[in-house]
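Missing here: one protein chain of the complex. Every other protein chain is in place.
This part shows subunit A:
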Amino acid sequence: MDDISDILNDVSRNNDPFAEDLYAPRSVTQSGQADLQALTRAWVNERGAAELLPWPKDGLVERITERIKTQIEEVEVMTGDMDPKTNFGLIIIQTEVERWKFLVRSFLRARIAKIDKHTLYYLSSPDLQSRLSEMEVAYATRHQQLLHSHYLGSFLNSFPKQLQNLNDTAGGISMIGGPDDDSGVFARALGSKDGGAAPVIITGRGRDGDGEIEVARGEVVVARWADVKDHVENGEMELV
């Protein structure tokens, strides 16, 4: 009797050009689990920060989408030759796929919410724009175009010419609102990049004074986002 993993392996080798990569004996455990951990961390960070975080660089989301797609194809094949033994395995596989899909969806939706809120801000400089994925840039641009032409059509047109801008910076005050950089966040130290068990050192700013605090690995602190932002982006800390 073939067990499920054998069936899966056979099927994937026949249909999928990337099968060798995905189902190589050792890398399955390592990379699948590693991707799940990376996605979970990206999701929690994105849900915790007021600001849009950089799009994961190493093609994480694309890779995970591909994994989910392959797995769903397996399920479709397996439902063809149903016997009661594989039935329960199928339920487990589908439950897991649903969990992964939830993570991806919630991650993308959290990003869209932030882009919707401060569209012009994220499009305003190349540096900020580099945080968005290609699709998100296309979405944000289109969103802003629609909004602008709607505003023009409904009321901006009747304003004097010099008051029609949406990105005016006259008088030293920019019209483009951004997220609140100083909002409070809960963050956990993961360990210093300088190596070993060295604690992460945060420079915190307070009302009555500034100072440095050492945060040991695994310790959770409350701090302003701007003070821990660099540590989160270089992987020394994560939000919780």
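Convention: a contact is a pair of C-beta atoms (placed from the backbone, for glycine too) under 8 Å apart; a residue touches a chain by one contact, two chains touch by 3 or more; residues count from 1.
By our rule, contacts and distances are computed from a predicted model.
The unshown chain of the complex is recorded in UniProt as "DNA replication complex GINS protein PSF2", chosen from "Bardet-Biedl syndrome 2 protein homolog", "Translation initiation factor eIF2B subunit beta", "Trafficking protein particle complex subunit 2-like protein" or "DNA replication complex GINS protein PSF2". Of the candidate positions A:A110, A:L123, A:A140 or A:V232, contact with the hidden chain is made by A:A110. Between the chain not shown and the residues A:V44, A:V77 or A:I176, the one that touches is A:V44.
Looking at subunit A, the residues touching the absent chain are 3-5, 8-9, 23, 28-30, 32-34, 36-37, 40-41, 44, 47-50, 67-68, 71, 88-89, 91-93, 95-97, 99-100, 102, 106, 109-110, 112-113, 116, 180, 182-186, 188, 190-191, 195-197, 202, 204-211, 213, 215-224, 227, 235, 238, 240.
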